[in-house]
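For reference, the structure is listed below as structure tokens.
With one protein chain held back, the other chains of the complex are shown just where they sit.
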Amino acid sequence: MSLFRKVGISCYPNISNLQVTSLGAVNQVRNATKKVSGSKTNKNDSAGRRLGPKAHEGNFVKPGQIIMRQRGSKIHPGENVKIGIDHTIYAVEPGYVRFYHDPFHPLRKYVGVSLKKDLNLPTPHFSPRVRRFGYELLTEPSEAKKEEDHMSRKEYTYQPKLEEALKAENELKSRITSEFEDALRNKFKLVLNQEDLKVALTRFYDIFQLVKIGKPVEDAKIQATYNFIHDLKLTERRAEISADEFLSKKAYFEKFFSSLDSQVTVDVDGSLIAYIAEEERQSERQRISKTLHSTYSNRVLSVKERKEVESLICTPGVFDLLQRYQLRTKYTPSVVPFSVPDSVIEITDVKNPPEGVIIQKIFDEAARSTRIVGRPREVFAFRK
Amino acid sequence: MFKPFTTPVSSRLASSGAVILKNFVRGKRQSNQSASTKKVVNQLSALSASRKQPKLLNLCNEDLIKHKTIVNAWNLFKRKVQQRKHLQLKKQYKSIYNAMEDLKQTSPKLFELANAQQEGKRFPLEMRIPTDYPPTQPWVYNYSPKNKQ
């Protein structure tokens, strides 16, 4: 320890060559050595790596052509060029080589390819990029057809599933429209000509689909009318009908829709029902809610009573989907809450519970312990 | 889960590790922790700090808004206290300033004296800058001023 402190750092390399005298001073000893041959590793002089620019300012380059070979990024890649793993810069677009400085990185040199001869780089910050399209048009019709029908692997593997979905969709459509047709003819006794019937059925199917994803019925009606008028307008655009024809047809069908809406409307579950005015609907809503509250709330319902509640909730044209859901969770929950009278039965003999009582282990908040209670079978909606 | 503390305080202190470690023990250190405690300590040491955070409270919407409101009110309260303090200091400064101005008018000599630079005079230890809370060591009892030594 003391030796190192005295000698200091300079003694570290050749500790073996040091002699310590009796006084504690250090002398270096040089042994007689003479190198006879050259070293093995001193001869590795490689040939020049041929670095430097391969294309110069203003030269035309093709995509993939090397512009610069370098060690490290002496020059950075700018517009329309890329940099390789060994920092080789190459063009990705055909154009003219430009060496330039970028105001956002003032200390760097850049090289880029400008797509036009008279354009300088960098492209001004706020002006649109100059871009090359580059895809050639297929003029041969058979070749074009083949290319258009070509599918990616992903698309190809999905085809069976897509076909199945389409089939199911078509089946649903034909089923629902035939139901609609049936209802129009038999329930509402509407006599329509073939074209009007077709339009009406399409309209009702549109409304049904829109209502199914949660749109209010009134909005769905407006959207369905708009869909029809828009399609009509496109037939005018395709010059299949004249402008006058369009206007007359538009007026006719608007009137037709309003008369249809005053008689028939689509319910949220996809059935045709008689039109109900908003005030009537409100009063009906209140009446049913009152009935539900007075007769079915805060008690354990039997299976029959549950069915009654369900039929009240599903009264045609009264409640929308969200309201139905809310009423169901309120009056026919899957498990009746503990707070409902007669839904909890104290039992003494756990082994032999009374008939029709289900044993349940619960946590008692007040006593902070588990407790075994019985519950009537009707408490659980989905239990046989 | 938690047993109540029934053992007397002194015996609990004696059995805790903090007291025993003060006595020097030669040789291999013997931990007085039980095997199960050691296991838990080992397991915890392998976990990162973020996993040892207390569980995030899952509040309902009402309680989240209540919490936000309480924080808002607390911030308002603190801001008001700060404003009051600031006003007080401002008043104090103004009154000092007025007094000095008065002194300047009535006796410029005394004013000069009051504002004279006091070189070589250190801040005496007996005096403290007024703070909101007392220091950790409230008074240095065996202190004697330098010039009296």
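Labels for the chains are A and B, by order of writing; each one numbers its residues from 1.
As a working rule, contacts are C-beta pairs under 8 Å (C-beta built on N, C-alpha and C of every residue); 3 or more make two chains touch, one makes a residue touch a chain.
Quick note on the criterion: contacts and distances are computed from a predicted model.
Novice: I notice the complex is incomplete. Of the names "Eukaryotic translation initiation factor 3 subunit K", "Trafficking protein particle complex subunit 2-like protein", "tRNA (guanine(10)-N(2))-methyltransferase" or "Large ribosomal subunit protein mL38", which is the UniProt protein name for the chain that's not shown?
Specialist: Its record in UniProt gives the absent chain the protein name "Large ribosomal subunit protein mL38".
Novice: Of the listed residues A:176, A:272 or A:344, which contacts the missing chain in the full complex?
Specialist: Spelled out, the listed residue whose C-beta touches the missing chain is A:344.
Novice: Based on the whole complex, identify which of A:130, A:273, A:288 or A:357 touches the chain you can't see.
Specialist: Among A:130, A:273, A:288 or A:357, only A:130 touches the chain that is not shown.
Novice: Which listed residue, A:237, A:293 or A:307, touches the chain dropped from view?
Specialist: In the full complex, the listed residue that touches the missing chain is A:237.
Novice: Considering the whole complex, not just the chains shown, which residues of chain A touch the missing one?
Specialist: Residues in contact with the chain left out: 62-63, 93-95, 115-116, 125-138, 144-145, 147-148, 150, 206, 209-210, 212-213, 219, 222-223, 225-227, 229-231, 234, 237-239, 329, 333, 335, 337-341, 344, 360-365, 370-371, 373.
Novice: For chain B, which positions touch the chain that isn't shown here?
Specialist: Within chain B, the residues touching the omitted chain are 57, 59-70, 72-74, 76-77.
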